[in-house]
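Below: one structure, written as structure tokens.
Other chains of the complex are left out, but the ones given are in their true place.
In this document, chain identifiers A and B correspond to the written order of the chains, with residue numbering beginning at 1 in each.
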Amino acid sequence: MKQKFFFSPLSIGTCYYPEHWDKTLWEEDLRRMLSHGVRTVRIAEFAWNKIEPREGVFDFSFFDEFLSLCETLGMKVIFGTPTATPPAWLTQAYPEVLNARIDGTLLRHGARRHYNYNSPKYRELCARIVEQIAIHYGKHPSIIGWQIDNELNCELMEFYSESDSVAFRAYLKEKFGTLDELNEKLGTTFWNQTYTAWEELYVPRPTISGAVNPHLMLEYKRFISKSVLSFAKIQADILRAHIPETAFVTTNGLFGNVDNHDLEDTVLDVYTYDSYPNFAYMADAPSDGMRDRWWSRNLTKVRSVCKHFGIMEQQSGANGWNTGMEAPAPKPGQMKLWAMQSVAHGADYVSFFRWRTSPMGTEIYWHGLLDYDNRDNRRIRELDELDSLFGQIKEICGEDYVARVAIVEDYDNQYDAELDVWHGRLVRSSNDGLFAAMQYSHTPFDIVDVRDDFSAYSVLFYPHPAIMTDETIAKLERYVSEGGTLVIGCRFGYKDEYGKCPVGRILPHLPFAGVTVKESTFVNPDGVKVSFGGRLISANWYRDVLEPTTATVLGTYTGDYYEGEPALTEQTYGKGKVLVYGSTFGEEREILDYLGVSEPFKDLIVCARDVEIAVRGKYLILLNYAPTAQICCLSSPLVCMDGVVGTVVEGELELPPYGVKVCILA
Amino acid sequence: MKQKFFFSPLSIGTCYYPEHWDKTLWEEDLRRMLSHGVRTVRIAEFAWNKIEPREGVFDFSFFDEFLSLCETLGMKVIFGTPTATPPAWLTQAYPEVLNARIDGTLLRHGARRHYNYNSPKYRELCARIVEQIAIHYGKHPSIIGWQIDNELNCELMEFYSESDSVAFRAYLKEKFGTLDELNEKLGTTFWNQTYTAWEELYVPRPTISGAVNPHLMLEYKRFISKSVLSFAKIQADILRAHIPETAFVTTNGLFGNVDNHDLEDTVLDVYTYDSYPNFAYMADAPSDGMRDRWWSRNLTKVRSVCKHFGIMEQQSGANGWNTGMEAPAPKPGQMKLWAMQSVAHGADYVSFFRWRTSPMGTEIYWHGLLDYDNRDNRRIRELDELDSLFGQIKEICGEDYVARVAIVEDYDNQYDAELDVWHGRLVRSSNDGLFAAMQYSHTPFDIVDVRDDFSAYSVLFYPHPAIMTDETIAKLERYVSEGGTLVIGCRFGYKDEYGKCPVGRILPHLPFAGVTVKESTFVNPDGVKVSFGGRLISANWYRDVLEPTTATVLGTYTGDYYEGEPALTEQTYGKGKVLVYGSTFGEEREILDYLGVSEPFKDLIVCARDVEIAVRGKYLILLNYAPTAQICCLSSPLVCMDGVVGTVVEGELELPPYGVKVCILA
């Protein structure tokens, strides 16, 4: 992860759609934004028609006028390429640019993101408009950065057009060279699926029961990611030929079937994210779990892609479409809380979605800072508070989030867990469990991509990577032998890189773990747990019965036919050690405590369970997700950065409902 | 609402399918009907093949024979045009007449209503057969009226054929004139949906997430209604050219995406309805709510369309298809109860569906008066009881239902609430709540279309009209200033007639209400209520925090961040007043009591909760929906019209389980 661009200093932006408003509102809007601390607007990402109203006819007058006003008033701009919403004239003339359902039904004009990445015609038309825009606006003094398209792979991350089949064949040909190689690597012998001509290969098509070759599906997901990257790269390359070095290229991402790390490394300068914690309060959202606090995990994932990122769309009001997703207005404090949640996890720029709620279209309930009535409201008041706080902590930009523990992730296993319901269940269960364990024990953690450097962490969790390559094992072996602690869960490494299950491989596929799996089973919910250090911890969905060769047994199962059998083992290796857990990880903190990594700041502050603690450099940030005030106990006085700056707090520190505190570490 | 035809005197009919039975059964069936008081049969609405067995070949011998028998025996006939079920030869030859799913899949022969209204070919073939029938039977002495098609828009009220797109384009062109106007009014700027050629416009097509421009969708619904009306008008015009003035034209309606008021006003002479309260007892029906009593609301809606209507299909036996909708047989008394529920609400003709249960096809479980075994049964005995009662109250025809309270409805908001899940939730919640409040407080009410006259009502509820036009506001202002009381709920008027949300509009959009909405939010179920007059009343799904300018606060919220804030206000204006409620209406009667309109007959009779009371002219009708006997207390003696006619009842009046009483007001 080499980051090419940093936002600095910490600042506020918003998303603005000049095309949604009468021009007479523009100046008032921009002046009002500036008066509330909004210094940047993101524009144009759905405005193809405003620039190319008919095929090949370009007209820049609309944005010329708006950008000229921005320049005059001193508003900075992030300009979006408009390729997420092709015009009606385009899809009417070239239906081959459309994405399709798996049965071939074309997805038509009327919503957004209805194109496919692989249509040569769409690539040509996108390249042309991006080039026209880049030539015309590339050096505009107000534009500080460029957003490619909008939310690549949002809403739908599967593509079934004819162009996709053509491109998929090319991808497979390049990867495997020969059909013999493809057939062998993808296990097509099963159910007689052997391919004898490249033309027999397609993106997934309708089958009985929806079953298809899972190994080909894994390649399909990798292919989609490649498609996204190559589509984005066309635009990035064109932009870079015309914009100054000081302007960045980004996209607002973190959707499925994309290797975001690769996207960041090879296409973008900086990564931005759209953060909507209010999804946790939608009418059909589950009422248990971490709710909005879960977004800290998403933000941790974003930080894994890009250490110092921006928020391109930060929740301001209620969200919803006219067709669904009803969610309440954020309660007083939540808008600020969630913005600071982003900052706590590495955001150096926070742009609210959106200035004023759309008066039309599908998103009339995706509320902005202002409502239709255009009056000042409590969100504007919270914006002022945030602006004031941002002013006080503006130096936080570039400061690193502090964590000694990390969870290893990789795209192969992410894709596989989406395809394979057995694998997926384990991953979701441990993701939930580990995140809760970390949060409740106030243990900051990172997510680290398997390709990145592990050396910063004393403890790594790698819960259930079904797919395990030799290189990864070698890397883990190096990490442990040099002093790291590796904790792995059940089903470690039973698949090769194509998702096949090698014959004769003994699990867990980690030779230096000092343990093997004697037998193992999926389980439906039952009461069986693992007894560990006098406590009972969760062991859901799957149980590997362990058989130590050299490892020590730390925990055993409490029931069923494997009652008393080993469930948790520990093996020292080199300077480090490996713990193997035969099941999924629960929200209990016992393993973190055992490894001595929980509550790293407990000598400084003891927080209530509902409060998240995050440290970026010298900044200590406390976030209260609860609807009631929470008390944190300080061991020594701290200087507080919000409210009256410089106030020293000591003893009991009360966070109001949904409240935030930022202090300075000595 | 100008009604052109009245049924009189009150009478019983049935639906008969001569084509389902061996001709040898006809005479016995007709004689048996007449002996049980059935004086009219509805026929022919699914019998195209019996008249035009091959394209262009007409043969009237089948119905000649049947109608001749009717004439001989004195049975009156309502003749249905057979256009709801095109023959196999027709759809095989002209697949363009078929309706389609949104993805273009044609809906084929094998069920019913598989045609589209806009196919020129289908219109031509329908016009031809209707004209042939009208010429041949138009003056037949037994025929008293004509039914157009059958249940227009039943089962499916969306149309996606190519003919529909062609017609939709013409509709839009006529309405908007230019694409610029269309683009502006329909807010196509959002997500770059601007249209640059009429050919780019279609009926809805598949999109990602199913989202489409909601304003275009609203036009689409209006367009479907227009399509229904113009399709029906072709037939009505042909019929009228050939039938006597004494014969009526009707259709059996009240389905979605139709402006039934307009249909009644411009196409029909009288409106008929198909009433199936047993739907409330289907295996998958919700077990809470008003169950069969809810049909009183449907009948109120029918009365809004046509003050004195007919029931073309009245529940007699169990209903169900072989593929679903299992419902039990009506319990002893329910058939009569439900027929009298229709009469109580304005029906002057009640035709049971159907004489004898179909021995074949999808509807073998849609039971008629007789079962397959053809024996007399308890439904026939109830029919006799009803016939006797009808004889005693036959003068009820033309008598008006008595109500001082009305709920305002309009099609714009009805359509919008079907498209917009936020709007829809509110409407459903208040419809349920208000209906229960009216019923439990024995407060008869009307539904009044926004275009109709309000002057008969002392109190109007207009719960959640998201769409609000200037004319409507002016009309409401007149109503209130002249002494009316208007009660409105949350979200009043935030949309224009296209469903867009005007910028700068302050809510509620009712200048003389003396109150504004400070802030507002969707809410998931929680315990918060409104404290009003010492009681707590429901406030579900949405909460507007009110800010009175000149209005008085009557009620406040009991929790959350708006605890203690105004929730119900009152403003006097002219001779009347406006109450604004910040949420949805619940089943509590407090607002009705406060306004003094509940229990208007309480000086005469105090009814049990499970008994509905209705008054038509001098007739007082009591309906017991409960499986147990219910007691009503009379303040003075009343003359009873059922059982032994003229019996005077006083003191405690017991209604048997599912029982009915009709009394005469002094």
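Please note the rule applied: contacts are C-beta pairs under 8 Å (C-beta built on N, C-alpha and C of every residue); 3 or more make two chains touch, one makes a residue touch a chain.
Because the structure is a prediction, the values reported are computed rather than measured.
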Assembly size in copies, with 2 chains present: 3
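Just so we're on the same page, only the chains that are shown with their structure count from here on.
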Residue numbers on chain A that touch chain B, as the complex places them: 19-21, 25, 46-49, 53-54, 82, 85-89, 92, 99, 101, 105-114, 155-156, 281, 283, 318, 320-324, 326-329, 331-332, 356-365, 372-375, 377-378
Residues on chain B engaged by chain A in the complex (per definition of touch): 103-104, 186-187, 189-197, 199-200, 202, 204-216, 419-422, 425, 494, 500-507, 519-524, 560-561
